[in-house]
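Excluded from the complex is one protein chain; the other protein chains are retained at their positions.
The block that comes next holds chain A.
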Amino acid sequence: MSWSVIVQSLPTFEKALWVTIWMSAVGIALAALVGLIVSLAEYFRVPVLRQVLTVYAEVARNTPLLLQLFFLYYAFPVLGWKMSATACGIVGLTFLGGAYMADGFTGGFEGVSKTQIESGKALGMSDWQLARYVVFPQGLALSVPAFAANVIFLIKETSIFSVVAIPELTNTALDLIGLYYRSNEYLLVLVLAYAVILIPVILFLDWLERRVRHGAFGN
């Protein structure tokens, strides 16, 4: 183990760290948006759209991100739709994450107790009012743990981006190992770099979970 090798690689890893961070952030934000749309279509039982999105969610959840990226990067250009590697990464993460996020939100909405819904109905609420004032505030709070698990899962999934040569952390480590054969050093830095991202994220999500639960349910 050579410290100088580690130190020399740090600027390269730092660049890669930012790539992983911003692509995760954008991909997760878009995935949450897609997930919300899918779960709303499910909640309001929007005809046709709901069925289409169910098919999407099944495909996205039951195929590996690796294959999804290959499709986006190698197969889509054949069909005349070419995207940059970065765009493929974001689209892929959104595609995969959207389905998982949708599951989390739907689970939250379904977790709102029947007696709460009946209390709302008994006040004469319409379907929309029931959703707006009863189901969504409580359901979103209930879905925070699933959301948190998905965020962490999706950050880790960005390591797959290396297959389409996006210069994120894993790709950078593999490149460096290929060039200099210093596996131990570069893998150590790689692990630490993910820890640098994930530990604050986990702490933040923990705090968020407690806060939201307290705000919505008082425990």
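Following the convention adopted for this analysis, contacts are C-beta pairs under 8 Å (C-beta built on N, C-alpha and C of every residue); 3 or more make two chains touch, one makes a residue touch a chain; residues count from 1.
Here is the rule we use: contacts and distances are computed from a predicted model.
Missing chain, UniProt protein name: "Amino acid ABC transporter ATP-binding protein", from among "MacB-like core domain-containing protein", "Amino acid ABC transporter ATP-binding protein", "AzlD domain-containing protein" or "Transcriptional regulator, PadR family".
From the options A:M1, A:V55, A:A122 or A:L179, the residue with contact to the unseen chain in the full assembly is A:A122. The hidden chain makes contact, of the residues A:Q68, A:Q138, A:S159 or A:T172, with A:Q138. Against the chain not shown here, chain A presents residues 113, 115-116, 118-127, 129, 133-134, 137-138, 141, 215-219.
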